[in-house]
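Shown here: the complex without one of its protein chains, the others still in place.
Here is chain A:
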Amino acid sequence: MSDTLTLDVIGRRVEVNGEHATVRFAGVVPPVAGPWLGVEWDNPERGKHDGSHEGTVYFKCRHPTGGSFIRPKKVNFGIDFLTAVKNRYVLEDELQEDGKEQTVTIGNKPVETIGFDSIMKQQSQLSKLQEVSLRNCAVSCAGEKGGVAEACPNIRNVDLSKNLLSSWDEVMRIADQLRHLEVLNLSENKLKFPSGSAPLTGTFSALKVLVLNRTGITWAEVLRCAAGCPGLEELYLESNQIFISERPTDVLQTIKLLDLSSNQLIDENQLFLIAHLPRLEQLILSDIGISSIHFPDAGIGCKTSMFPSLQYLVVNDNQISQWSFFNELDKLPSLRALSCLRNPLTKDDKDTQTTRQLIIAKIGQLKTLNKCEILPEERWGAELDYRRAFGNEWKKAGGHQDLDKNRLSEEFLAAHPRYQFLCLKYGAPEDGELKRQPLMLKNQLLTLKIKYPHQLDQKVLEKQLPGSMTIQKVKGLLSRLLKVPVSDLLLSYESPEKPGREIELENDLKSLQFYSVENGDCLLVRW
């Protein structure tokens, strides 16, 4: 870099010993002689001051230790795109090779050419390049006009992350020469984005994927840049402090994937502004601090008109703690897959199985949860469990076996919007299912009376027997009690609910349960 500094150096991105910075000032700083550059470092603690020296303010920094003065010679202004490509991709061996001599005749004199082979090889190498990675290669400009287009026009995918590009215009100068460019990664470049709408030049006509993570871009700037990318399908905007300020009207209409991770300023109301992108299939909202979501245009059990094509939603690492979040997600018409790991609601390790079941039951058309396919059996089990688990609440809220007589409270409907549907699908829950007794052995014992119709003088006994006891064992017990051989015993029972009706217990191998013997019934023993 020459000593002569011109004012156009201000705003340029530079690198000093691995640290990146932006030039904010160029000139003299008395009392020390010679030209100085005032830079604002990317790392706010790298500098010594905030742009002022001995009382005079030369430039402004955002942090008190964000700035420094440096001699221009120590600063790396970067290289142009083509040089960076050559540095990386041309094998050094080629350059050292003693070229094979080829004879070419001009007139009738042979001309020796040395090294042409290796140069041609070089050039053909570069022209075949399709995927290029120039991360952290100090690229700051496009270079000589047309140079890139001539040497490596077939580049389809270029990673220019963490370089020294200072403005979107410079990026356009590079992209102009790469007519087949489909994927462009500009992460970690602090670019100056266009302030007004730029004329459409067809520069990014083939671009499908644009990565602008950690560039400090704002939403308005996103829309202006996207205006030049008519076929854009994937847009990555991670960690940019984005605040969605307006609804994209003619831009971003072809977007299929939008990554807004780690933009903590986004809240659920801003999501309404991107809710009408017609082709949006994947939305990544990890780590934005969201805790709730609403689709006010749809009532309980209805589908919303927002996010019509959204198939995969990622809400990992957020603040979701209410089940109502998942109730709302059921309103999305096309949602097939969801990832919601590491949220307060889903963090409790003991209950991951229950949580998973509840989410599956709440979102009807979900096919994949947390990257695991939901098989039909799993959905069936989850929905039945859900129906049973909230059955008592449903009854209390006005639920009725006869669905015509249902008058459910608003509260219940809001908390369990799919419950009605589940009743239609599996039938309303019966009382028997809803009785919940702890699974202790004493709850499974049947208290039975034992009568002897032929021996009226015998006392009526009362015994507690488990329902799973087989008739054979019951006979064995009675045989020991009555001192009568087992083979002589004939058992039957009658229920106080149906007096006069006696049911024979003929099959020795079956259990009391099999014959529907219930608590309070009476066993009749004859021999």
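What we mean here is this: a contact is a pair of C-beta atoms (placed from the backbone, for glycine too) under 8 Å apart; a residue touches a chain by one contact, two chains touch by 3 or more; residues count from 1.
The rule we apply is simple: contacts and distances are computed from a predicted model.
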* Chain not present in the shown complex, as UniProt names it (candidates "Coatomer subunit zeta", "Tubulin alpha chain", "serine C-palmitoyltransferase" or "Histidine-containing phosphotransfer protein") -> "Tubulin alpha chain"
* To do: Have a look at A:Leu82, A:Val211 or A:Ala361 and name the one touching the chain we're not showing.
  => A:Val211
* **Of A:Asp8, A:Glu373, A:Asp402 or A:Glu497, the one touching the omitted chain in the full complex** => A:Glu373
* Structure fact -> Touching the hidden chain, out of A:Ser261, A:Asn327 or A:Asn343, is A:Ser261
* Asked: Which is it among A:Asn316, A:Ser334, A:Asn406 or A:Ser495 that touches the chain not included here?
  -> A:Asn316
* Asked: Touching the missing chain, which residues of chain A?
  -> 88-89, 91-92, 128, 131-133, 135-136, 159, 161-162, 185, 187, 211, 213, 236, 238, 259, 261, 284, 286, 314, 316, 339, 341, 352, 356, 369-373
